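All protein chains but one are shown at their positions in the complex.
Entry: chain A
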Amino acid sequence: MLENSLGRPAVISARGLYRNFGSTAALDNVNLDIQLGQSLAIMGPSGSGKSTLLHALAGIDLPDSGQITLNLPGSAPVQIESLKDKPRTKLRREAFGFVFQSGLLIPELTAIENVAMALMINAVPRSNAMDRAARALAQLGLAGMEERRIGQLSGGQQQRVAIARAQVTGASVVFADEPTGALDSATGAEVLETLLDCTVGAGKSLVMVTHDRTVAERCDRIVHLSDGRLLDGTARQERQAGAWS
């Protein structure tokens, strides 16, 4: 397993990523390591390439060039950029969890079915999937709301369902794109707390795109993107040291 300069294992390693949309460089020689159990915030102005980077790391979109290596504990390394669409889709549903700003919950399904669907797609039998989904919802404070349809839940509750779906499969890495962007500040803070508990708190990695400095500050590490270039990142210890000096 690759190790970064801090000696912690890198669950995802990106090297020399380039991605262009026409004449615009969305990723320009990006190198990044994400460690197991680490939370990483990707910040930057609109159009700086934040979502493109998240999509590339998660295998949603492919870079024009560069390597992305996934090093899951107990598994052989996987070169994400070399996978075709089907195996990449399989990888996303088995190894990763996702929480997007819009939730992307299926409106026809109930809360518990939305969570169970993530397991059923991985061939877990329905009854087992429903049991595990119920437990995941209960852990996030949604006990009693299992049978509610998505339209019957508040924005914060919907994001909790999305978090439950992202972690119910036991994914080692959770990708979040502005997960609190559509919520008021109090609800956003609660959802962020839940997200961190479920991921970093459980030894998993969290990669989060955000515009919000206060949200980013809760992460172990912040990296900044500008015109597709990764600027120097800061670790929480450095930020705290900076604040105290």
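The definition used in the following text is that a residue touches a chain if its C-beta (ideal position, glycine included) is under 8 Å from a C-beta of that chain, and two chains touch if they have at least 3 such contacts; residues count from 1.
Operating definition for what follows: contacts and distances are computed from a predicted model.
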Margin query: Looking at what's absent rather than what's present, what does UniProt name the missing chain, "3-ketoacyl-ACP reductase", "Putative phosphoesterase", "Secreted protein" or "Permease"?
Written below: "Permease"
Margin query: From the list A:Ile60, A:Ala182 or A:Leu196, pick the residue that touches the absent chain.
Written below: A:Ile60
Notebook entry, point to check: Thinking of the whole complex, not just what is shown, which of A:Leu62, A:Ile80 or A:Met117 touches the missing chain?
Noted result: A:Met117
Notebook entry, point to check: Of the residues listed, A:Arg15, A:Arg93 or A:Arg229, which one is in contact with the missing chain?
Noted result: A:Arg93
Checklist line | Touch criterion as defined above, residue of A:Leu104, A:Ala143, A:Ala202 or A:Leu231 at the omitted chain | finding: A:Leu104
Notebook entry, point to check: If the missing chain were put back, which residues of chain A would it touch?
Noted result: 55, 58, 60, 86, 89-94, 96, 98, 100, 102, 104, 106-109, 113, 117-118, 120-121, 125-126, 149, 151-152
